[in-house]
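Yeah, one chain of the complex is gone here, protein chain that is, but the others are all in their spots.
When the chains are written out, they are named A and B in that same order, and each has its own residue count from 1.
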Amino acid sequence: MNRRGQGGRINRGQPLRFTFDGRSYQGYDGDTLASALLANGVRLMGRSFKYHRPRGVITAGSEEPNALVELRRGARREPNTRATQVELFDGLEARSQNRFPSLAFDALGVNDRLSSVLGAGFYYKTFMWPAAFWETVYEPLIRRAAGLGRLAEAPDPDCYDKGTLFCDLLVIGAGPAGLAAALTAGRAGARVILADEDFEMGGRLLAERLSLGDARAEEWRAATLEELRGLTNVRLKTRTTVVGAYDNGVYGALERVTDHLAAPHPDLPRQIFWKIRSKRALVCTGATERPIAFGNNDRPGVMLAGALRAYANRWAVAADRTVAVFTNNDDGHRTAMDLMGQGADVGAVVDVREDAPRLGDYPLFAGAQVVDTAGRLGLKSITLRRADGSTEVVPCGALGVAGGWNPALALTCHQGGRPVWRPEIATFVPGETLPERQLVAGAAAGVFSTHGAVSTGVAATVAALDGLGIRTTPPDLPRAEDAPVNIRPFWHTGEGRGRSWLDLQNDVTVKDVALAHQEGFRSVEHLKRYTTLGMATDQGKLANLGALAVMAELTGKSIPETGTTTFRPPYTPVPIAALAGRSRGREFRPTRLTPGHDWAEAQGAVFVEAGPWLRAQYFPREGETHWRQSVDREALAVRSSVGICDVSTLGKVDVQGRGAAEYLDLLYANGMERLPVGKCRYGLMLREDGIVLDDGTVARLAEAHFVVTTTTANAACVYRHMEFVRQCLRPDLDVQLMPVTDAWAQVAVAGPNARKLLQRIVDPVFDISNDAFPFMACAAIRVCGGTPARLFRISFSGELAYEIAVPACYGNSLMQVLMDVGTDYEVTPYGTEALGVLRIEKGHATASELNGQTSATHLGMARMVSANKDCIGGVLSRRPALSEKGGFRLIGLEAIGTAELAAGSHLFEDGAEKTPAHDEGWTTSACYSPHLGKSIALGFFERGDVRWGEVVEVANPIEGASVRARVVSPHFIDPKGERLRG
Amino acid sequence: MAKYRLTPWSPFGQDSAAAEIGPFALMKPDLALTSVAGVSGTDVEQRLADVLGARPPGPGGFVQTGNLGCFWMGARLWMVFGSRGTCDDLTERLETAMQGAAAVVEQSDGWVGLDVTGQGVSGAFERLVCFDIHEMRAGEVQRSVIEHVGCIVFCLAPDRHMRVLAPRSYARALRRTLVTCLKATLALHTDE
Partner (left out) sequence: MLIPHPLLGLRDAAEFTYLGDAALIERPDWQGEGADEAFHDYVYLRDNPAGAHRELWFHEHGDRSWLVVTRDTRTHEILKVELASDVAFRREAGA
């Protein structure tokens, strides 16, 4: 079937083939899926959400509620795209939704016969009995029946992008108002961005037969666009929907880059989400038409009158050979005129106004209403009722319904503003309080004529630019139609046999609004949630006003008194992937590599993610098949000879200045002010509430020069805290901070042969013997013939140990050199797993123990919090709950037998019932100790410091395990610290 | 003398940082960097001017004199830079010049630099930074964030030559981000 006529904006030289529900059709370049389907005589395009009623397209724009289709295949399959916004391309595949087995025969159409029990809010009153049926019967059924469209259920293979644009004037909408505005601002030299959601600019100029001056609108449009394209200060963005108005003149916009391309370039992002920072913004978004509700007003073929003529004028499609119009205003008559111009028969123009004008030679029924339609899978006829009550059936295949126009004012209300009712044009217009620096022009402001659009667009631009100090010369405006609005408010035709539909996407009728009113849900906010009207993907663009008008009638209030619900961004749906941009998958967070990364990789290290860092976890050797083999070997090697570990990820901050010592004394719980030059000290940092924040080391390289380390995970937040203390608490102190985490590679060298190994690379002039360089010494030295380095004698493992720092570019080489000089010591590289085993054996607390709930007292470090000085957290750390004698204490646990202890287990007296009342603590870290030959753990235990020797149950109810263990000192290895000092 | 010597290793490892994407190119400049944090109440600005041969810049600016450059990083805080090879003693020179009027910290290894060149680079940077790249003039510098990486962005020639500094550990992540963005930019403009 071919419904294509003459003219239109399609390119007949470029035919395109596409499929819908498996059938092949032809369209043209310039078609949307909706216009191409209509041109092929396809009116049935979907089934409604709840009742599965046959539906067709009813608009020509993004406000479409019915014609939602599924596009593409495989991982790119996407539901719920409005056919009115799908640009046709060759090879496009589309499928209808929400029907089984087919669009023509849908089994769930049976829902429609159950409408009396499936009305608004039915689920609040059903599915309650018997209770057991909920999980087994009702929920599975509802899941299968509900939902709109289906997801691909595979990761989205496309990439998306984000960016920021700046302009003096953002013009939103490129219809007559927007084009005139952009032209005015562009010629004045302002930086302009003109954005439109359509793939062609022109707005209603594309859909109407208008003239501007002596020329057709098309000529003015084309000339204006050509001039705009030539201006370097103007940026034109088609296929770009401005979806939200945010604070400070910031707008969010979604640009569709490749959705219209059959084979997009692989480097192109599919969509770009733009943040547009504007100095001024002009809303020229036009208006959307609204329908009138009457019996069976939802059949395929019933459309908005403006859409009917848009299909005729822009796409040369006559929706049917015989059409009718139902209207309450003059605009509906224009549709009849334009369709007659396309060669269609106008069977009736039904106008509710007794004094309806006659604009052309068509059968006019003044003072009449359409009350019913016929044709299940497509409109066949309408039934109209005259003023005297008599009815008549008029055969037709398309009905244009014209209920009036609603300014598309969402962007004016995104910051809490409310629109105001203008009774003379029977519509809401933007209110007084607009978002800052935003103006409105054209139909979006309730100025509906073409002349009005162009002149208000220009006037608003002049005002906006004046505010920026930019002088503008308004362009000469061509004459254009300036018809007044003649409308009689009319919302629905009252009780009849057929249901009158308001929200087509969520299947809400006038009866449902009455039900809500009857049950007490009378405010618009309650009406919305109780009936779900306005909550679908179209956000009720066609339904909201009709519904609140019906509610106003029922409550006896006026429309402005009834009010509107809240407008929130986004105006049309935005994929979450577009908001994520490139932050997905492996790129969700940028990866940080240590200076020694490549060396470790060459050694075959297995890596682990530690926040954004990749760290070597262990270094498997030939023949090792399980990670425990590697880790046990590495830990044993450290304690028996020497091992090296890349610890560059620890945060490092350079602290200098005359006030640095006093500053550090405030920052840390333990004393730092009198730390001698050439010494390091373990540093305990508290939060102001007394809980431990972080631990690290402080090394004093000179009187006024310190280097501070933090844990890897807390590097950023500790640095932030240090700047807070410096700038906000003690700005009087002479202190300079500089983060140097990335500048230095730092390697731990640990084990009985650590000193001997280092002596082979430390330049001979530096004496690092035990006497000259005792435990906790530090110094700036040189290694390998002059490379600057810093040496710290600190130990995480409990062995004789050092950390050596060199400039980051030498980190890779240092690892290799240490291996080369130490072959006779069998120097062993070790990773984070062995590092963990060693420190658990030593009883050294880390993030697992410093978990944000524990105090110095809990950790057994109460004496480290000096009571003789001010420090962050000092006062509140002495609160009874954090410092009491009977509280939690850090303990060690040794498993009895060969079973493994797990971190996160809870501690119970042997044989006690596993309930919270008997819970006496928990484990924080656990590992197999190759030195003790058993599983060990650290944890917190009530009064743990005086309960060594007790046997407890270490319970893991989630995995169903329970292990008996003995409570011991948390320092399993060398508790007296003799190895450290040797 | 010393049997074992340490050799420097690029943050990009074995791979070259360089890349060519249509009219765009990526290149790694070799910079020596040292930060100077002035003690309040001292004449740090004058001392720095003596080293640079020009007044140290204020917020948003950088100066280049001979083979030295300097940009503002914060209150009484500057970064001085020069080409490696000609400025290896930069930190010592500055320490000598400051005589305690400032904390001088060696930074060369803490940062990685990538130069992005080619006509139209601003079209790429629109999708990288959250400040107005089109308003940047030669000699301006801004600190911001690119895909969660804190960066310092220099304009050496508007729309033609930008330089990005980021902490060294992010080197490969930054390079990947820039290459992806330049490829997309090329594809977007070919479309137009």
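Note that a contact is a pair of C-beta atoms (placed from the backbone, for glycine too) under 8 Å apart; a residue touches a chain by one contact, two chains touch by 3 or more.
Keep in mind it's a predicted model, so treat the numbers as computed, not measured.
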item: Contact with the hidden chain (one of A:Ala263, A:Cys728, A:Ala917 or A:Ile958); value: A:Cys728
item: Residue touching the undisplayed chain, where the options are A:Glu153, A:Asp870, A:Glu913 or A:Glu978; value: A:Asp870
item: Sole contact to the chain not displayed, among A:Glu624, A:Glu688 or A:Glu942; value: A:Glu688
item: Chain not shown: contacting residue from A:Arg584, A:Arg720, A:Arg863 or A:Lys885; value: A:Arg720
item: Interface residues of chain B (partner: the chain not displayed); value: 59-60, 73-75, 77, 130-131, 143-145, 150-151
item: Interface residues of chain A (partner: the chain not displayed); value: 164, 246-248, 250, 275, 277, 436, 688-689, 716, 720, 723-724, 727-729, 731-732, 870, 874-876, 879
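The rule is simple: only the chains that are shown with their structure count from here on.
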item: Chain A and chain B, separation of their C-alpha mean positions in angstrom; value: 32
item: Residues of chain B touching chain A in the complex; value: 1-11, 13-14, 35, 37, 39-40, 77, 102-103, 105-111, 126-132, 134-135, 147-149, 167-174, 176-177, 180-181, 183-184, 186-188, 190-191
item: Residue ranges of chain A touching chain B (in the complex, touch as defined); value: 161-166, 257, 265, 267-269, 272, 275, 277, 582-583, 587, 589-595, 597-598, 613, 654, 656-658, 705, 734, 736-738, 740-744, 760-761, 763, 783-787, 806-814, 817, 820-821
